[in-house]
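Below are the structure tokens for one structure; questions will follow.
Only a single protein chain was left out; the remaining protein chains are all shown in position.
We just call them A, B, C, D and E in the order they show up, numbering each chain from 1.
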Amino acid sequence: MIYITRKEHFNAAHKLARPEWSDEKNIEVFGKCANVNWHGHNFNLHVTVKGQPNELTGFVIDLKLLSSLIKDLVVEKLDHKNLNLDVDFMKGVMPSTENLAIKIWEQLVDVIKQHNCELHSIKLFETENNYVEYYG
Amino acid sequence: MIYITRKEHFNAAHKLARPEWSDEKNIEVFGKCANVNWHGHNFNLHVTVKGQPNELTGFVIDLKLLSSLIKDLVVEKLDHKNLNLDVDFMKGVMPSTENLAIKIWEQLVDVIKQHNCELHSIKLFETENNYVEYYG
Amino acid sequence: MIYITRKEHFNAAHKLARPEWSDEKNIEVFGKCANVNWHGHNFNLHVTVKGQPNELTGFVIDLKLLSSLIKDLVVEKLDHKNLNLDVDFMKGVMPSTENLAIKIWEQLVDVIKQHNCELHSIKLFETENNYVEYYG
Amino acid sequence: MIYITRKEHFNAAHKLARPEWSDEKNIEVFGKCANVNWHGHNFNLHVTVKGQPNELTGFVIDLKLLSSLIKDLVVEKLDHKNLNLDVDFMKGVMPSTENLAIKIWEQLVDVIKQHNCELHSIKLFETENNYVEYYG
Amino acid sequence: MIYITRKEHFNAAHKLARPEWSDEKNIEVFGKCANVNWHGHNFNLHVTVKGQPNELTGFVIDLKLLSSLIKDLVVEKLDHKNLNLDVDFMKGVMPSTENLAIKIWEQLVDVIKQHNCELHSIKLFETENNYVEYYG
Partner (left out) sequence: MIYITRKEHFNAAHKLARPEWSDEKNIEVFGKCANVNWHGHNFNLHVTVKGQPNELTGFVIDLKLLSSLIKDLVVEKLDHKNLNLDVDFMKGVMPSTENLAIKIWEQLVDVIKQHNCELHSIKLFETENNYVEYYG
């Protein structure tokens, strides 16, 4: 078994706030992440796939294919978007880095299985100093 | 003359769009940067100051002082904010990286002069691949 | 289960040398790391916590809380300090990166358990080219 | 058990192409990686070793020793070389990042066992955006 | 005047060797960079343009346009290529980082002038530790 990772990135706006809570309560719980008029990040996304290298190509998966799956199913939907308002698979989900990583996993897990390998992990950097890892 | 730089960072939302233009025209000119519901970035900011090292301390400027000037006058006002809506010194200014760098320069140039040194440049990274430099 | 990491840093001096050995023996075993008058590093510290995201906040742990725990219990005690002389929890411990990572784990493991999550790993960079990981 | 990593790097040329296939077929399968006249990369290599810290030194393994093992057995043979033509342990092997990581593992696994510790993983970056991990 | 930079990258093979010299002489002068069967690098390229921000857009130059000029005129011709054999504008030129930077400047200087701004510099990284800057 060998693990191969492709790194992609996207830039998005979000805020952490529950609509049923007052602004004061949201600020109390989420601090400046609850800023009413949003804030944003350059997210870095590492998608790791595991499998056996193909005997002829030496590839677990063609990285051009992996990159285009990530772009079509994830990056295209998140890049230059508002995570609270614009993204179908984030509807009704608090856009913490944790939840965003889980939802990105769900977008990719089945389609990657169709290519003789398996999704192993999602590693998502919100900033250089904060990141989340999810293994399903 | 010697040059010393302090790097700070902030996370903000913005969009590039002229209010007097239609959404279509804004998308045509600014592409996905005009997304109606905003997007955002982790900005990295390098502030460079020039002067002579003090004979006793060896400092052009105390970096704790420089850092706190940048935080008070710039980062505090931009971090976890919306550059189009929330920032006094960006009111009425298109928040391109170019214009943001110029406005950051204006916040710092006079106060740094009061500390026996001079602001030399603002270097502002919008992403790892795009950055702007301004020398006044 | 999801894993979230906060990165902090500190700058410290140390030397690798056993007091009961001669300087010659210490140089023989530890090379230039045994320099009598110390040397130092910018250490980067990644603290990874695991748990379930809270249903209301989407957080495994509030990163502001995690950051302040790390700062109070670890960084405050190590930053701009001498690892051989100044740090209570390193007394009598050879300050190799391995041992430092184990001791940092011990400072954090119990207090993190009080916040509905668990310490998963300590990753400690001594330089860009050398790092240690510890999982308890 | 604790894990320690040493990072090294090498610059090499390669191409991904099967000699028994036509140029057209190689381009179809491998894209621009099949460029007849080669291309190349700055590879970054992370070698992770696991074990118990020695009671006297605090070391799982002396990093100067680990670095010189990696240099002698791996970097020396790959740096400024052609992976398809110049490297004894890559003869007859498609030089994908996956296969290269496996072959690097094989060069190191036995010799590291002779030093009271064990090879844990090879992490090999072909570019900043593509990397492979192998655990034996 | 404000300066804006776009970073792009390409992966290429090359060798440093004069065809009229013997292999021995080439090794003597260029060391392992003269390896007969080539070696290669991940090159990082920073292209800096200077001008006035446009009053309506806030842009010195649209970075999507700058990126596509660099890709069409430079990256497309260098990426996954052999710098000694495959590149029209490097024919007969020793592919040192210095000469490559000068030739990249020549590809871009005139076309950038047609967009109300001016090429300021080419910064070309051959490795993380070696880079060249050229200002025309």
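Everything that follows uses one rule, which is that contacts are C-beta pairs under 8 Å (C-beta built on N, C-alpha and C of every residue); 3 or more make two chains touch, one makes a residue touch a chain.
Just so it is clear, the structure is predicted and the values come from calculations on it, not from any experiment.
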Since one chain is left out of the picture, which of the remaining chains does it touch in the full complex?
-> B, C, E
Chain B residues touching the omitted chain (full complex) = 1-8, 48, 53, 56-60, 63-64
Using the touch rule from the top, list residues of chain C that touch the missing partner.
-> 9, 11-14, 32-33, 35, 37-42, 79-82, 85-86, 127-128
Which positions on chain E touch the chain that was left off?
-> 16, 18, 29-31, 93-99, 101-102, 128-135
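The working rule: only the chains that are shown with their structure count from here on.
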Looking at where chain D touches chain E, is over half of the residue numbers used by both copies, so same, or under half, so different?
-> same
The distance between the C-alpha centres of chain C and chain E, rounded to whole Å, is 41
Sites on chain C at which at least two other chains make contact | none
Considering only which chains touch which, label the overall pattern as line, ring, star, complete or other.
-> other
